[in-house]
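Reviewing the structure listed below.
Apart from one protein chain that is not included, each protein chain of the complex appears where it belongs.
Up next is chain A:
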Amino acid sequence: MPELRTRGFLALFVALTLLIVPAQVASQTPATIRMVYWPGPESDAMRKVVDWYNAHRSAADGVKVEMVLFSREGFFDKEATVLAARSPEVDMVFTASYILGRHAPHMDSLEKVVAASGEGSLQVFLPSARDSLSFQGKPYAVPMDVSNHFLYYRSDYLNRLLTDSAWQRRYSEVAQRELGKALSPKKPEDWSPDDFVAAALFFTKTINPDSPTEFGTVLQAKNLIFNVMIWDNFLYGLGGSWFRSGFQPALNTPQAQKALDVYVTIMQKKATPAGSTSYEYGEANEAFRTGKVAFMVQWSAAFHELDDKTKSPMVAGNVKLAPVPGKKTHVHALGVGISSYSNTKPAVQKWVRFLATTQAMRMYADAGGIPPVRAALANPALAKQRPEFPLIAEHVEKYGYVETTIAETVPILEILAKHLSAAWALQVAPKIALDQANGEITQLLKEKGYLK
């Protein structure tokens, strides 16, 4: 009998051990969350933050972050497919301002996830970057990387234009002869779109044989949505925008016509390389890097390589930044948000709150990212290595605008890319291109219920 009792106790002990120990172990094992990212400098920077978090905070928070990289080609299409399938495999969605409208229906708003103010809140981020990842007035993603545009110019040439009286006279002659306008040289920081065109003509050898560069500028005129974002700066800088009130398209306005004329005039006068119609980011950089052009409007990410003596020996040291003429810069952000289909939301929310701190963003910036956080970008130690960072913070704050984040953002960009690229290539008259774009956007927005 005692033997039986002993056996009974033993059995009970074993059963309890089997039941309790795994539960204990499970409660100590951090919940793993899977965050999708695309490969490149952004994921390299994020990797450092993830590694730090997993090493120092994982145990306390009970969260382990795992990064999953999808290839960059067709990234958002793949991610949208995963979301459309309502897959719980992905806990955190990598998104961008221009695609947020499509992702947002599959994501949780961060409104109640992050703190209302201070550290752990979205107040840490610059307002336009925050807006660029908001949908219908609610935040959906933590802005990790911000992109904007600058006027990149050759300071050696532009400084001479401001001091050399012979150049100044020639500049005014060129402006009068080619554009019929009385213009005189100004500092690039004060340029209007008219000054941009006049300077482009002055620095073009076929128009001004004394020009030190073959072309004044280089336009990115390929049929590509990212090239529309660059052109948008002129539209917004001239007082235009995509919409009038209530999503009524405003692409057939005098402002849009004038913004398009900036490109068309430069194309007609051959102040940009002939191949510009097939140019995007990389080609424009090559034109600048090889010393063929005096200035260009380009993405903020280019400065790092154009001012690098090993990568761009012909121009490094003479590359300066100014606001895009018209003083407006398109802003979009890449960010991460919570998938509605995640099974580990409490864990994901902890990670989100960590990301919304200056500490995490400084780490991200140190690792090569461009977080839209003033405290991170204006950090003097970092600014020594990346002198453009404080300017990014300043320009995004002062001149930044977001076109829209509705689900139709990419289709609108696509319509604009199709029609504007035809006008840029001088294949279609500007007015026709704008009217057609306006008509197609109107039809699209009617179909989607934005317009009656």
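To be clear about the criterion, a residue touches a chain if its C-beta (ideal position, glycine included) is under 8 Å from a C-beta of that chain, and two chains touch if they have at least 3 such contacts; residues count from 1.
Please note the rule applied: contacts and distances are computed from a predicted model.
S.K.: Can you match the unshown chain of the complex to its UniProt protein name from these: "Alkylation response protein AidB-like acyl-CoA dehydrogenase", "GMC family oxidoreductase", "Sugar ABC transporter permease" or "Kinase inhibitor"?
M.R.: Answer from the record: the omitted chain is "Sugar ABC transporter permease".
S.K.: Give the residue, chosen from A:A60, A:A182 or A:A274, that touches the chain omitted from the document.
M.R.: Considering the complete complex, A:A274 is the one touching the chain left out.
S.K.: Name, in rising order, the residues on chain A that touch the hidden chain in the full complex.
M.R.: Chain A touches the chain not shown through residues 74, 77, 80-81, 83-84, 86, 102, 105, 221-225, 273-278, 283, 286-287, 290, 292, 407-408, 410-411, 414-415, 417-419, 421-428, 444.
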